[in-house]
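First comes the structure, then the notes that go with it.
Removed: one protein chain of the complex. Kept in place: all other protein chains.
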Amino acid sequence: MKFKLENTDETLDGTIVKSLGNNEFVIKIRNHERNLKILNMSHEKIEFMLDNSFHIAKYTENSTSKITVVVDGVKITFNKRPDLDNIVYKNSGMESSTDSQINLKSQIPGRVVSINVSQGDNIKKGDTVCVLESMKMQVSIKSHKDGVVKSLKIKQGASVAKNDVLAEIE
Amino acid sequence: MKFKLENTDETLDGTIVKSLGNNEFVIKIRNHERNLKILNMSHEKIEFMLDNSFHIAKYTENSTSKITVVVDGVKITFNKRPDLDNIVYKNSGMESSTDSQINLKSQIPGRVVSINVSQGDNIKKGDTVCVLESMKMQVSIKSHKDGVVKSLKIKQGASVAKNDVLAEIE
Amino acid sequence: MIKKILIANRGEIAIRVIKACNALGIKSVAVYSDEDVNSKHVKMASESYHIGPPSPSQSYLNMEKIVEAALNSGADAVHPGYGFLSENADFADLCENKKINFIGPSGKSMRLCGDKMLCKSAMAKAKVPTVPGSPGIVEEVEKALDIANNIGYPVLLKSVFGGGGRGIRLVHNESELRQAFELASGESKAAFGKSALFVEKFLPKIRHIEFQLVRDKHGNAAHIFERECSIQRRHQKLIEMSPSPVVDQKTRDEIGQLAVNAAVAVDYHNAGTAEFLRLDDGTFYFIEINARLQVEHPVTEFVSGLDLVKLQIDIANGEPLPFKQKDLKVNGCAIECRINAEDTFLDFAPSTGRIYDVNIPSGPGVRVDTYLYPGCSVSPYYDSLMAKLITWGQNFEEARQRMQISLADFYIEGVETAIPLYRTILDTKEFISGDLSTDFLDRFKILDRLRDDLKKEASQKSEAALAATLVHSEFLKNRIMAHKEQSLRWKAQLDRN
Partner (left out) sequence: MIKKILIANRGEIAIRVIKACNALGIKSVAVYSDEDVNSKHVKMASESYHIGPPSPSQSYLNMEKIVEAALNSGADAVHPGYGFLSENADFADLCENKKINFIGPSGKSMRLCGDKMLCKSAMAKAKVPTVPGSPGIVEEVEKALDIANNIGYPVLLKSVFGGGGRGIRLVHNESELRQAFELASGESKAAFGKSALFVEKFLPKIRHIEFQLVRDKHGNAAHIFERECSIQRRHQKLIEMSPSPVVDQKTRDEIGQLAVNAAVAVDYHNAGTAEFLRLDDGTFYFIEINARLQVEHPVTEFVSGLDLVKLQIDIANGEPLPFKQKDLKVNGCAIECRINAEDTFLDFAPSTGRIYDVNIPSGPGVRVDTYLYPGCSVSPYYDSLMAKLITWGQNFEEARQRMQISLADFYIEGVETAIPLYRTILDTKEFISGDLSTDFLDRFKILDRLRDDLKKEASQKSEAALAATLVHSEFLKNRIMAHKEQSLRWKAQLDRN
């Protein structure tokens, strides 16, 4: 199997070569054979020795296109189909172009302090749509594109969760 | 319900007076009404406020005759039928008279280093029956009574768990 | 003598005070909102009282409710922690009126500390230098121009109604100042009915250095050295240390004495902090007194060996300080990293939710003050400080090494934290050489370096991650196979029936 590492754009390939029994396997990564011994495993977590080093990995996301594992506290996302995918790693700080998206989502949980636009308003990218408050901090949520406010999904004083849609902008 | 506290020989009585809903109850202990609010509960553990104090209790033993709870780290055993029961609290250091018992049990886990008696031997209370090793320490296991070694349940080099029967002495 | 203390706070600082109470044989009383029913401080206190709904204004800022809990529990003292009511003079007065010992300065002293202009003039009298500028409010633009000419451009034109960066204008020359004065004055009159502007020298690159001070009710006072808190984001401290790399013993004695003078000037008693700005030329300007225990008090505890909460309680009991200035000596070096629930790459935006797992570091010279336990929650209602990681070493380098390994050991599953950022900062040559300033993150493009470090780390772990992924795929495949087989068995059975 070939995997593309989102974090660094490297491509890695790996396969399980054989099982040695007793939860031990020979695997091949980048054409090097390595010994893998599973110590503990559940559907969400695995503890294993890779050659002589211990690792703990938690599986946090697994879709048809990508899998995210947290290895020894480091979050790593693989694209399963490296030829097709080009999603930018969240931590790179570079947001992908979202002009085509209608939904303005909240990247933080919080309470709606104020709504600064109305349905039907013409707004520009960067205009403040609303202000959220969380942990004593007020955060302005800005439009991700130029467009018209098609609908507002929030009410003043209400709480929103991370990734909730705040407004549709077309 | 009446309960006898093994640790101190006190007798306590208590009842649930009524449920206030929302996991709150009025209970009566020693004729004083007290407020009990359950915060979290599973079959083995309960976290609750008794009036204004937080407690965490783990249920470790529950038989028809007694129940053991560890409250805030303190182990407490109640005899459910205080009139009938007279078992001595383990931590009192006073072992109950065990002359009538046949089984010699191990109070520690360990490996059998040596067996000092044979089947059919006449032995006296206090004679060493075998020696166990655990955590670099050798412990002589002594007969709890005078009698004849009816059978030996252990082999040299084998491991025994706590409360395993080592020998029958009649 | 205080026998029972109500802690009018939550989170790690409530736990810190409860532990101090336990060690001293004093009963502790916790208060909690609906949001904190399962919080650790509630479980640790001798008694706990519910005080209202999650919103701080209805619970931890609700003076009446808190005083009621104090009276119901029979607490004879209140410890306010930091934040919430800790610098609320009315609350201090209310406690004293109800004969509850408020562990902090008097309401009167607190009011003096809290009012910028009053405090500034008190300091002028006590000869404690403040940032050059107008001695009070400037009514006329000509006066503002005089002052600006006197102290030199650029200057800041500030409104007393501002705060946290609001209502501040940077001006570089006379014409800019005239224009800004007119605008600001108009804005202020429109908003508050009157203008209240003042002028201060603009300080381009500064360090935030503060002095811990203690003063008892008999007037004995001492400073317990400085803390350098220059690593900040949006004017909030991230990393603190004691001693500061730019403070030698002579400077410590000199500025420490100013800090003590400042405490005397406002008749302060309790533990407190005199905050200063330091310029690259070595000039110190007093900015304010924080009239409470600071978040970063543990670094001072490490290098002094003192227990500041215990000292606070002793002072509240009317006891004299158990030491003199000359008895105090800096022992080694301590660093603190604030472990906030926030996302470095979203401009430090809050990150809340359930903590699925947590590993708290430990070892020689390591201290962690935290409310975290596996399964607890980080609430959006309160501030983002989850934990403070503090390390001590015989010198800065040992403290730094211990901080690095402790950061690597600190695992929090469920929310984002600045732990990776701190690991990057602590490895920069600029941090190691002590080249600190409040614009450290921007000045050295630390976030870019963090991105590079994260990429390197991901690269190092990529093979292990791939191995885990391979096993997972295999595992899923087998489960699907097993599931199919079972389905077939079921089907066969159904067919039989």
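A, B and C label the chains in the order they appear, each numbered from 1.
Keep in mind that, in the parts below, a contact is a pair of C-beta atoms (placed from the backbone, for glycine too) under 8 Å apart; a residue touches a chain by one contact, two chains touch by 3 or more.
This one's a predicted model, so the numbers in the text were calculated from it and none came from an experiment.
Every shown chain that the unseen chain touches in the whole complex is listed here: A, B, C. In the complete complex, the hidden chain is touched by one of C:298, C:380 or C:420, namely C:298.
What chain C contributes to its contact with the hidden chain is residues 16, 19, 22-25, 298, 301, 305-307, 331-332, 360, 362-369, 394, 398, 401-402, 404-405, 408.
If you put the missing chain back, the residues of chain B touching it would be 1, 3, 5, 7-8, 10, 12, 14-16, 25, 27, 29-30, 34, 36, 38, 41, 43, 46, 48, 50, 53, 55, 57-59, 62, 67, 69-76, 78, 90-93, 107-111, 134-137, 139, 159, 162. Residues of chain A in contact with the chain left out of this view: 39-40, 47, 49, 52-54, 56.
Keep this in mind: only the chains that are shown with their structure count from here on.
Centroids built from CA atoms put chain C at 30 Å from chain A.
Taking each chain's centre as the mean of its C-alpha atoms, chain B lies 49 Å from chain C. Note: centroid distance chain A to chain B, computed from Cα atoms, is 51 Å. Under the contact definition stated at the top, not a single residue of chain A touches 2 or more other chains.
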